[in-house]
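All protein chains but one are shown at their positions in the complex.
Chain naming follows the written order as A and B, and within any one chain the residues start at number 1.
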Amino acid sequence: MDKQAHFYSADSIQDIDAFVDQAIAMKKNTTSFNGTLQGKKMTLIFFNPSLRTRLSTEFAAQELGIHTISMNATEGWKWEIDEGVIMNLDKAEHIKDAAQVISQYSDVIAIRSFPGLKDRDADYRDEMLQNFMEHASVPVINMESSIYHPLQSLTDLMTIKEAFGEKKLKVVLSWAPHPKALPQAVSNSFLQWINRTGHDVVVTHPEAYDLAPAFTANCAIEYNQQDAFKDADVIYTKNWSSYNTYGQILSEDQSWMVNRKKMALTNNAIFMHCLPVRRNVVVTDGVMDSDRSVIYQQAGNRLHAAKAVINHLLNL
Amino acid sequence: MDKQAHFYSADSIQDIDAFVDQAIAMKKNTTSFNGTLQGKKMTLIFFNPSLRTRLSTEFAAQELGIHTISMNATEGWKWEIDEGVIMNLDKAEHIKDAAQVISQYSDVIAIRSFPGLKDRDADYRDEMLQNFMEHASVPVINMESSIYHPLQSLTDLMTIKEAFGEKKLKVVLSWAPHPKALPQAVSNSFLQWINRTGHDVVVTHPEAYDLAPAFTANCAIEYNQQDAFKDADVIYTKNWSSYNTYGQILSEDQSWMVNRKKMALTNNAIFMHCLPVRRNVVVTDGVMDSDRSVIYQQAGNRLHAAKAVINHLLNL
Partner (left out) sequence: MDKQAHFYSADSIQDIDAFVDQAIAMKKNTTSFNGTLQGKKMTLIFFNPSLRTRLSTEFAAQELGIHTISMNATEGWKWEIDEGVIMNLDKAEHIKDAAQVISQYSDVIAIRSFPGLKDRDADYRDEMLQNFMEHASVPVINMESSIYHPLQSLTDLMTIKEAFGEKKLKVVLSWAPHPKALPQAVSNSFLQWINRTGHDVVVTHPEAYDLAPAFTANCAIEYNQQDAFKDADVIYTKNWSSYNTYGQILSEDQSWMVNRKKMALTNNAIFMHCLPVRRNVVVTDGVMDSDRSVIYQQAGNRLHAAKAVINHLLNL
């Protein structure tokens, strides 16, 4: 069979700029797409908890006319991923069978599966998504894998374009402290997507917090957060755990928290975060609730991004 | 912005009698409302388990044409409620952000959040519902909060009116024993709603089981259950844990169980309970299964009460 198209990363979309424009256009004319995919079926599978991803993706599908079922795999499904294994231990089904079975009932399948943050090589092979895509016979949507969160990135680019149009921008991705070890998926994806646009991209973080080189190759790296913020048009803040000392928290240095004083260094930048956010740890209430904060518009765009992706995959 | 209308308690409805009539009329012509809210979206959030509230509220919305998603918050979501907190502990999102984000995807939001039954002042501030309503930008429906269960009360009044029409009644709310400490929400709400009608209301319970004075101010209190039952037209039975010795079980005295002998003291009263009920602890099988028991009709009315509320909020 032909290779099935999926929505896995920026590489799944040929022309990122045109796709962002299309998503914004779908948002403007949102009701005209309602019911256009009547009778299709979508299965959403969550190996990890979800609030905004579930609501935005499942409602997006429903508005398009699609029947939806969301399943939490958290309480016990374990799928064997390796080939040829004697399956006499804790895994009751092989991913190739699960993918084929779910494909029988679905026109499109969406999956969330976070990294373990223990074994970097395993996480960066992204085996759950990669194997599921290989074996499914219908399109698969990545609702955040070990290393990518493309629905968030499409949303992020929509939000930036809504604010600035075609203007060339200085976009800053800033690490911020957090009490828990978080994945790198949002940051990886944001860099992968924003680097397909013509913007200048600066990543700022404490020295030990380098992201994977593949994602920062086309970015300026700045270890001085205040220097990075100078003249920025967009401040995107996000915590990530260490890539090099994998999955660890090396610093909770509160001097990296984003505040009004730092925002004053920028070119009146908009403030972005994918949410959920820990207020007064990652960013102060003052910045969160300022009139340059676009966090709720950004969250709302998740719905329209999901519609654009589903519409794209089912109309290929 | 204008203050958003919600369905939180009897105070959310201007004319209770007219609203009950309208809900009964919607039940009679139920299919004529089907699909009238096509394309709207409703999110239902459960911090506690639910059977009849989920089925009745979610199906009510679906029959009206609304897309629905139900989420169980039981396995981990914790929302920060206090303002200005440094969120470096167990709560990953502030309720103001959660409420705003969910509002982006929803035309109406329904929430259930039970009391802890440890700290009366905290429970009676009803912080989850109050804060969520304050920060949401769409209508919020109370699916049972720490202190109110208004969907149940609307249902109760519908059931009473269906049985008796405009007749003035003696309505008795009777405490009954139960092995677990239960909230006061159903009882509080029932008294709040029934006191907006012209009926005579008597509350009967062991002396130590006073409800909050705000709810019993317009009721006769009777510590002798048999005296209370005399000439009653409606017996509404419900356990609650102590308000004064907060959240405690002070008595499991089986002599308070409702039985046929006590029902014989009434004016051929109907028997009501919100369910679930522990048979032969709260009430005997004989009363539950008698022809004056309206418990299943009462349960069924939940569907129509929910339709009336959703229809009311989305057509304001």
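Things worth noting here:
Everything below uses one rule, namely that a contact is a pair of C-beta atoms (placed from the backbone, for glycine too) under 8 Å apart; a residue touches a chain by one contact, two chains touch by 3 or more.
Here the structure is a predicted model, which means the values were calculated and not measured.
Considering A:Ala18, A:Ala92 or A:Ala208, the position touching the chain not shown turns out to be A:Ala92 (whole complex).
Set against the missing chain, the residues B:Leu51, B:Leu89 or B:Leu250 yield one that touches it, B:Leu51. Remark: the residues of subunit A touching the chain excluded from display are 39, 41, 43, 67, 69, 71, 75-77, 80, 83-89, 92-94, 97-98, 100-102, 104-106. For subunit B, the residues touching the chain absent from view are 31, 34, 49, 51-52, 54-56, 58-59, 62-63, 70, 74, 179, 252, 275-281, 285, 288, 295-296, 299-300, 302-303.
One rule holds in what follows: only the chains that are shown with their structure count from here on.
Subunit A and subunit B have Cα centroids lying 40 Å from one another.
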